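The structure appears right after this line, and notes come after that.
Here is chain A:
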Amino acid sequence: MIALLIRDFRLAMRAGGGFGLGLAFFLIVVTLVPFGVGPQSALLATIAPGILWLGALLSCLLSLDRIFALDWEDGSLDLLATSPLPMEAIVTVKALAHWVTTGLPLVLAAPVFALLLNMPAAGYQPLVLSLLLGTPALSVIGTFGAALTVGLKRGGLLLSLLVLPLYVPTLIFGAEMARRGAEGFDTTTPLLMLAGITCGTIALLPFASAAVLRVNLR
Partner candidate 1 sequence: MGLSVSDLSVARGGIRVLEGLSFALAPGQALVLRGPNGIGKTTLLRTIAGLQPPVSGEVDAPADSLVYAGHADGIKATLTVRENLGFWAQAFGNSDISQAMEAFQLTPLGERPAGALSAGQKRRLGLARLLVTGREIWVLDEPTVSLDVEAVAMFAAAVRAHLAGGGLAVIATHIDLGLTEAEVLDVTPFKAKPLEHDDFDGAFL
Partner candidate 2 sequence: MPDLGKYAEAVLSSYAISIAIIIGLIVVSVMRANRVNKQLQEIENKVKNNG
């Protein structure tokens, strides 16, 4: 399994690996918001947590269809299916690789982008914590969506249509936690719910993704 993880990191880092893709998109989304909403800093400050969470979510969504598509085209998926690695392990490693190459950079970059939206100082720590807890769920759910649409020709649009409704609980609790943090309220309830959802998805969804991949490999 470690071999697969290392290989995926190498692939992501190499030219055309799409490592900075999500990050660049996140920056673009955050910079576009003031153009759309207007530069009043008071307004930006109130919506900053929500915008940052939406930006992170959309950046995750953007790089989902690359998870299996490349391995599907060059036949690696078939070969991996006959390897001793159980399909559930392959799916989990793929989700982890996606999280580290896309999710983690978003978490680290979020405070910097929060400056652009002059988010209140109290909000930084809850924002980073909520993203840290929420993005793994986004990657695991996204991997499920990617597995569903791996064989389809124009699967990208369908992938977003399938995955976005599944993102709703994580988005609600994540953004709520960041917003409460920014307004100085207590953030324990949304934090616990967010962590619960993430743990639940990480524990259960790989089985569904593995089943879906086996169906698609037929």
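On how the list was made: all candidates are chains of the complex that A comes from, given by their letters.
In this section, a contact is a pair of C-beta atoms (placed from the backbone, for glycine too) under 8 Å apart; a residue touches a chain by one contact, two chains touch by 3 or more; residues count from 1.
Everything quoted here is computed from the prediction, not taken from an experiment.
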{"item": "Identity of the candidate that touches chain A (this complex; choices 1 or 2)", "value": "1"}
{"item": "In the complex with candidate 1, residue positions of chain A that touch it", "value": "2-4, 6-7, 10-11, 14-17, 70-71, 73-76, 78-85, 217-218"}
